[in-house]
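Missing here: one protein chain of the complex. Every other protein chain is in place.
Just so it is clear, A and B label the chains in written order, and each chain counts residues from 1 on its own.
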């Protein structure tokens, strides 16, 4: 199914996508940065956004595959439950925010707060990430192929961040930990799966919670 | 709260189309600021402001017919001050400095009092005007635009994405937490900044542009040619 967003509203386009059965595929042409494309999908369909998406592309999705051929705005793949949101270009702020499951992959770079409040999903960025990546991330995995900005992993809970490049600085309660064999295996598997050939799984930095903010004394 | 669009044309052949391009950009961020809108067009520092939907205002101003070197515009969703033309951005002060702001300052009342004590006049009770007046004041004291913007980052608390133009320059800066959106695109023919990509998508040659987001508290400055 082909939908031309220069003549079809986002509301009608999303309604058409939600009507598709599992296994179907659709292409959204002329996205031109429109918001809320392919949000709230519930079936294992494939949606190709043929250009640049605005806010929340593929957000609140379950089982679907959403491919953004250009760049993506704020909150791409936000609150994803399962499935895949892939961005060929760069992603803006709050990439994969609150994702409970599934995978959010960016082949370019991502700006601030990638993986904020992550709740179990996997967020992968081939390039660099901006400040506050992994802020309050609760569970899941963040893999960064390039450099990380300021305040990496601030107030982390149980999510784990791997960084292949440099880290500008760590946020409160984040610490660098020894890389275990299981970490190397996980990073190698993710890098292979998503074509992040530039990552050497033996040479990434593991960042996790120091767990010093978990308790502050109770009356 | 608002939508920002700004454009500096390097390619002289595009200059007759400045108004047309700005009108198209503003239409894309109209929903971010449906109350009112304003624009400054250089080199003449022509300021147009009005209350109403940005698209209707652009038509009323015959913006599409206007030529120029650069422009900065704003569509406004008023936060704490009134919806009147006087409260519209850009705030144009000093030697043709225009400022537009998306966000909300947290200590502007004190800075306003400091500036008033130094004899700086104000036209409105808008928080964004304080930033414009602060920059003009610093520049009157001898600072360049870049330094003045750095001082603004030191002195102002709160959330802001700012686009500033003077007759010779165009600058963008945002606060350290960077909660309001901003995106920049550059080609050999132009440099543009907007709140959302969709406003940049209307520009000629966008597919080949270098598109990036400004880093927090980093001043981006382009001089006019």
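Throughout what follows, contacts are C-beta pairs under 8 Å (C-beta built on N, C-alpha and C of every residue); 3 or more make two chains touch, one makes a residue touch a chain.
Keep this in mind: contacts and distances are computed from a predicted model.
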| field | Name per UniProt, for the chain absent here [options: "FAD:protein FMN transferase", "FMN-binding glutamate synthase family protein", "Peptide ABC transporter permease" or "Protein-export membrane protein SecF"] | value | "FMN-binding glutamate synthase family protein"
| remark: The omitted chain touches A, B
| Which residue, A:116, A:142 or A:190, contacts the hidden chain when the whole complex is considered? | A:116
| task | Could you tell me which of B:11, B:31 or B:217 touches the chain that is not displayed? | result | B:31
| message | One chain isn't shown here. Among A:29, A:44 or A:81, which residue touches it? | response | A:81
| message | Just checking the interface: what residues of chain B touch the absent partner chain? | response | 1-3, 31-35, 77-80, 102-104, 159, 179-181, 195
| Interface with the undisplayed chain - residues on chain A | 10-11, 14-15, 18, 35-36, 39-40, 42, 54-56, 59-62, 74-75, 78-79, 81, 93-94, 97-98, 100, 113, 116-117, 119-120, 135-136, 138-139, 157-158, 214-219
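Throughout what follows, only the chains that are shown with their structure count from here on.
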| request: Using the touch rule from the top, collect the residues of chain A that touch chain B in their complex. | output: 32-34, 52, 54, 71, 73-74, 90, 92-93, 111-112, 130-131, 149
| said: For the complex, give me every residue of chain B touching chain A. | reply: 28, 178, 181, 183, 196-202, 211-213, 215-216
